[in-house]
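Here the complex is missing one protein chain, while the rest keep their positions.
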Amino acid sequence: MDQEAIDAGLRTRAEVLGLAHVQQSMGAEADFSRPLEELVSAYCWNEIWNRPGLDRRTRSAINLAMLTALNRPQQLKLHIQGALNNGLGRTEVQEVLLQCAVYCGVPAGMDAFRVARETFAELEKA
Amino acid sequence: MDQEAIDAGLRTRAEVLGLAHVQQSMGAEADFSRPLEELVSAYCWNEIWNRPGLDRRTRSAINLAMLTALNRPQQLKLHIQGALNNGLGRTEVQEVLLQCAVYCGVPAGMDAFRVARETFAELEKA
Amino acid sequence: MDQEAIDAGLRTRAEVLGLAHVQQSMGAEADFSRPLEELVSAYCWNEIWNRPGLDRRTRSAINLAMLTALNRPQQLKLHIQGALNNGLGRTEVQEVLLQCAVYCGVPAGMDAFRVARETFAELEKA
Amino acid sequence: MDQEAIDAGLRTRAEVLGLAHVQQSMGAEADFSRPLEELVSAYCWNEIWNRPGLDRRTRSAINLAMLTALNRPQQLKLHIQGALNNGLGRTEVQEVLLQCAVYCGVPAGMDAFRVARETFAELEKA
Amino acid sequence: MDQEAIDAGLRTRAEVLGLAHVQQSMGAEADFSRPLEELVSAYCWNEIWNRPGLDRRTRSAINLAMLTALNRPQQLKLHIQGALNNGLGRTEVQEVLLQCAVYCGVPAGMDAFRVARETFAELEKA
Partner (left out) sequence: MDQEAIDAGLRTRAEVLGLAHVQQSMGAEADFSRPLEELVSAYCWNEIWNRPGLDRRTRSAINLAMLTALNRPQQLKLHIQGALNNGLGRTEVQEVLLQCAVYCGVPAGMDAFRVARETFAELEKA
């Protein structure tokens, strides 16, 4: 894989999800996951997130919607933090998840709101 | 159900998805679906779409993402038209679906792009 | 596989989904599917459907809900016919699908209602 | 949103899922979730659950099936309790989940049975 | 259900997932799950796993892919252990999950790799 693409992706990933997350993901403990982390850094974070056609705020909004639809609470938590970093307010996160509750169904909405409450509670403690 | 909420939802629905779509959905042929159409008009199109906290362009973008994740091509087609009505350009639709391909998986992305191509082809014929 | 279980399943399957469906499923054209058809007849239609703990009407109702959630329109169409055979009225089918629209999301509900309308239209022609 | 619809929904919700659940859901800690809780109370619990066309026992049965298909264990746990409140016996819960195992796949069935066992164990301790 | 089929399935299940897993699954505490465990032993583990047309290594590989796609982490953990028992190396598990990340989407891949890391860590402690 192209090391430049990996590095460019890692920079964007750190800006959105935080440097601590990136350091942990690429650390020695995650050895087994290395090929995945490189793939995700190059393709998802460079080839997609670094494309100019859509601002990061909108990219974060559609990620919250997809992660709710796909039922992936751990990734949703990460990307709620990322959404705040990208300038989405808590009320806008609420709006996105409310719309998800109607399109993905009430149970998906209930789970997503719980994840959001937990994420906000953790951020307040930190 | 509250008739005012249904009517307010139907107006928004017609602005986004077109009057023809609404007339067909509420027409005599759709008699069996009446309770669903009323529920969707009040619950989805008034309670959600008429909330002020998020602009329609962003609401359209997250809908494209959810409908791709949820594997609902017929609704995706409708909402690609709605997204264009709400001011999203074709290149932005492309950007949203490209991001979906990475988060929802390549097969979801391939299917969503085919639906988009078909929708654009139909619009050009019309 | 136990031939008696297959045969007992096929009888129940014919009572619920119709003899024509069973004859087509087990016919020569479906040669490639034979192992699946036998598995489904024994496993699904005998081991599950022939259990006494739940009446067929309730079994049909939960099948409509699952098939809507699982996004399987062709199987949904078959089981709407089966539900009518098992004594569920059209209004009850409508109620089940309406509840699905809220728990599985509006797009799932819209698709399920369209399948139901098509199924009823075909039954009226027949 | 119509306050009467919210209140009527909350009463049904308390009858099915218990007063404690409703008080917690609408309590001060759940401030962020307020718009969702109101939406769910009015639309899901009043517009759907209060419709006369289907008895609560059947509504509970199809909910267990949907929540298993949708892979939502926390909501499944709540609705297993609700199903018992609505008159479904443990053996009937078992029958519903057994049918789910065949239609939604063995892993969905295994997870749903574990949730049911945990729910029953908690109820025995309480 | 045919007791011979159950027993033949239980033997294969013990060879793949371990005797401890089978004893726990069929033990007294799992009383409520008995009908499911018998169904799974006879149909999944005898009718499918004991068929000669596909070696166990390939069966394990496709199970890892399905469990990642179906979002069932607990079953995935069990079947990663089973895959190792069936002769798949850790690097091959990695390859399968990497391919899943592209076809099922990055969040599915991230979750599956975390499950694999946890499974390997537990095996090293044991």
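Letters are used for the chains, namely A, B, C, D and E, taken in the order the chains are written, and counting of residues starts over at 1 for each.
To be clear about the criterion, a contact is a pair of C-beta atoms (placed from the backbone, for glycine too) under 8 Å apart; a residue touches a chain by one contact, two chains touch by 3 or more.
Worth saying up front: this structure is predicted, and the values here are computed from it rather than measured.
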{"item": "Visible chains that the absent chain touches, using the contact criterion stated earlier", "value": "A, B, C, D, E"}
{"item": "Given E:Val16, E:Cys44 or E:Ile80, the one touching the chain that is not displayed", "value": "E:Cys44"}
{"item": "Residues of chain A in contact with the chain not shown", "value": "1-2, 5, 39, 43, 47"}
{"item": "Residues of chain C (touch criterion as defined above) contacting the omitted chain", "value": "30, 32-33, 35-36, 39-40, 43-44, 66-67, 70-72, 74-75"}
{"item": "Hidden partner chain, residues of chain E it touches", "value": "43-44, 47-48, 51, 53-54, 58-59, 61-70, 91-92, 94-96, 98-100, 102-104"}
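Keep this in mind: only the chains that are shown with their structure count from here on.
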{"item": "Touching chain A and also chain D, the following chains", "value": "B, C, E"}
{"item": "Chain A and chain C: spacing of chain centres that average the CA atoms, whole Å", "value": "39"}
{"item": "Two or more partner chains touched - positions in chain B", "value": "39, 43-44, 47, 66-67, 70, 102-104"}
